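Questions regarding the structure given below will be posed in turn.
Omission of a single protein chain aside, the complex is shown with its protein chains in their original locations.
Every chain is named by a letter (A, B, C, D and E) in the order it is written, and numbering of its residues begins at 1.
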Amino acid sequence: MPKVTVHRKAHFNAAHRLYRKDWSDTKNFEVFNKCSNPNFHGHNYELIVSLTGEINKETGYVFDLGILKDLIKSEIEECFDHKNLNIEVKEFQDLNPTAENISVVIYDKLRKHISTHLDLKITLYETPRNFVSFSGS
Amino acid sequence: MPKVTVHRKAHFNAAHRLYRKDWSDTKNFEVFNKCSNPNFHGHNYELIVSLTGEINKETGYVFDLGILKDLIKSEIEECFDHKNLNIEVKEFQDLNPTAENISVVIYDKLRKHISTHLDLKITLYETPRNFVSFSGS
Amino acid sequence: MPKVTVHRKAHFNAAHRLYRKDWSDTKNFEVFNKCSNPNFHGHNYELIVSLTGEINKETGYVFDLGILKDLIKSEIEECFDHKNLNIEVKEFQDLNPTAENISVVIYDKLRKHISTHLDLKITLYETPRNFVSFSGS
Amino acid sequence: MPKVTVHRKAHFNAAHRLYRKDWSDTKNFEVFNKCSNPNFHGHNYELIVSLTGEINKETGYVFDLGILKDLIKSEIEECFDHKNLNIEVKEFQDLNPTAENISVVIYDKLRKHISTHLDLKITLYETPRNFVSFSGS
Amino acid sequence: MPKVTVHRKAHFNAAHRLYRKDWSDTKNFEVFNKCSNPNFHGHNYELIVSLTGEINKETGYVFDLGILKDLIKSEIEECFDHKNLNIEVKEFQDLNPTAENISVVIYDKLRKHISTHLDLKITLYETPRNFVSFSGS
Partner (left out) sequence: MPKVTVHRKAHFNAAHRLYRKDWSDTKNFEVFNKCSNPNFHGHNYELIVSLTGEINKETGYVFDLGILKDLIKSEIEECFDHKNLNIEVKEFQDLNPTAENISVVIYDKLRKHISTHLDLKITLYETPRNFVSFSGS
């Protein structure tokens, strides 16, 4: 059967700041500029989750997008939405929540729920003009 | 000459339902949920057709997007737009019109009109949040 | 207190056809063209509901958009989403489901749940290029 | 000369929480739900500033949108972008930063720089699905 | 019958420059900056035409959007699309093609083809961030 990629778009709103605990405020500001504001700022993150695999001959689906929607809700939205990523999300206790690192964390959280027969790709918009994508390697 | 991908966006509005004739209504509803509504529902499908190939040194084109626009119109829009996919489009007489299957049908219909020197990719939005892509294998 | 308008965007997918039962197929086609296809076609309807009123001094809200989201879900989405408007929605049993008429029906359904201290406006996108708006008179 | 409205779109990213200092955490959560998270969350705010007035016969402009862009930058973006609205913006020291209240604050900040011959309207998107508009009364 | 507004979106691509023939190049640059470039620049103009009137009880239409689409095509797109507004469009021979002035010209061109029972409004996007609207007075 042909291989098709199915995509599901979701979103969450969160606060964050970019900084390293082991750097001074001055160095954090030099490297991360206004994104290192100690009082935080925030974004409407737009997330696209993409799965690639063979079409199931019986259903015509690669993967039921209703199930993917629920999986994104339970694994990502409930953990990240209306949260402070630095303070409230354990994966960022010692990891700078750049868009790059957030996309890897989302990949790792979803990968364990998705069959290895399917390729997984994450696209994450931090703003309409800045976004990242990650396919697992 | 360098290889560039050119993309053309189009759209069509259609009705469909997801179901298998050889399944009971109950089973169809279990698998396809409200998408199996026997009275149909519908979508504004957004379609992106992408062709990859070398730039023609003389014209600076990979493929004239005006010609691609006309090809999409005659091969896809005239067959699918304002139609009931299950009832009126012959390719779906025995094929469930999931977004995955529609993308493969569109690929097959266009592939025979596009030179083999060009790679073809189909991206199809069923809704702004659900979409699929297919590159032919 | 100043008057502010708050807007909430929602969507539903539905099938419909434009026609009058008391007209011949020929006349329906003359007036409504391909939109009168007896096998139906469909759309991803995008809906914006707008409420205008004074800011509540205590909460800073004109109207809680979470409550408006739930109201749109129970009154509109559950009735219209993945439905055939002509067959399954009682308001269109004898009313042609043009975007204009759908916007009036949505207005009437929501108006009875919204305090008269608030003005109500409906904006309904049938496609990204065709849309209507209605403010109740 | 005819009256035309000119619009300029801008944006800023900020953190906030919805709450009243004089309410308990429990009451704040009852009213503002997850938006009252004490660790803050955030948004990409999209802002549209609209000015209505007569076309200047000499220039063909109602208002130079380059000047409006700079005014939005100095008065709004520099105060709000990458900031925590509750902690760092003085207008919200005792005012709940709901989208409604933010739109009124933006209106008041810009109104004093815009000639009274021009009408002013603010549209503020907190998310792609939730937005507000304010025209000054 | 209730009054509803129907909207149709269209677009055209054109070149223009902002300048007055009776001003020096220096003064044109002072007032219009890089928009006065004598070699022209250009835009993808997005146009929304809005008509307000009573719903026709028989058809459920305020105005057939297919007819409006054709009217915009014959009156606006064929005159403006892929044209140089300053050189090739007679209305701008002595009128600076600012977005404000273009919206008035479009209004005047369409107004004579639209019944006086209908209100007309023009919205014109010069860029995604700069746009104007005009209702005829």
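Throughout what follows, a residue touches a chain if its C-beta (ideal position, glycine included) is under 8 Å from a C-beta of that chain, and two chains touch if they have at least 3 such contacts.
On a predicted model such as this, the values are computed, not experimentally measured, just so you know.
Visitor: Under the definition given at the start, what are the shown partners of the omitted chain?
Guide: Hidden chain contacts in the full assembly come out as A, B, E.
Visitor: May I ask which residue of A:72, A:89 or A:104 touches the chain that does not appear here?
Guide: Checking the options A:72, A:89 or A:104, the one contacting the hidden chain is A:104.
Visitor: If the hidden chain were put back, which residues of subunit B would touch it?
Guide: Its contact residues with the unshown chain are 2-10, 55, 58-62, 65-66.
Visitor: In the full complex, which residues of subunit A touch the absent chain?
Guide: Interface residues of subunit A facing the absent chain: 18, 20, 31-33, 95-101, 103-104, 128-134, 136-137.
Visitor: For review purposes, identify every residue of subunit E that touches the missing chain, sorted by number.
Guide: So the residues of subunit E touching the unseen chain are 11, 13-16, 34-35, 37, 39-44, 81-84, 87-88, 127-128.
Please note the rule applied: only the chains that are shown with their structure count from here on.
Visitor: Please give the intersection of the contact partners of subunit B with those of subunit D.
Guide: Intersection of subunit B and subunit D contact lists gives A, C.
Visitor: Which listed pair, D-E, C-E or B-C, shares over half of the residue-numbered contact pairs seen at A-D?
Guide: When the contact pairs of A-D are compared with those in D-E, C-E or B-C, B-C matches.
Visitor: If you average the Cα atoms per chain, which one ends up farthest from subunit A?
Guide: E
Visitor: Using mean CA coordinates as chain centres, what's the gap between subunit A and subunit C in Å?
Guide: 34
Visitor: Got the subunit A residues that touch at least 2 other chains?
Guide: Not one residue in subunit A touches at least two other chains.
Visitor: Could you tell me which shape the graph of touching chains takes: line, ring, star, complete or other?
Guide: other
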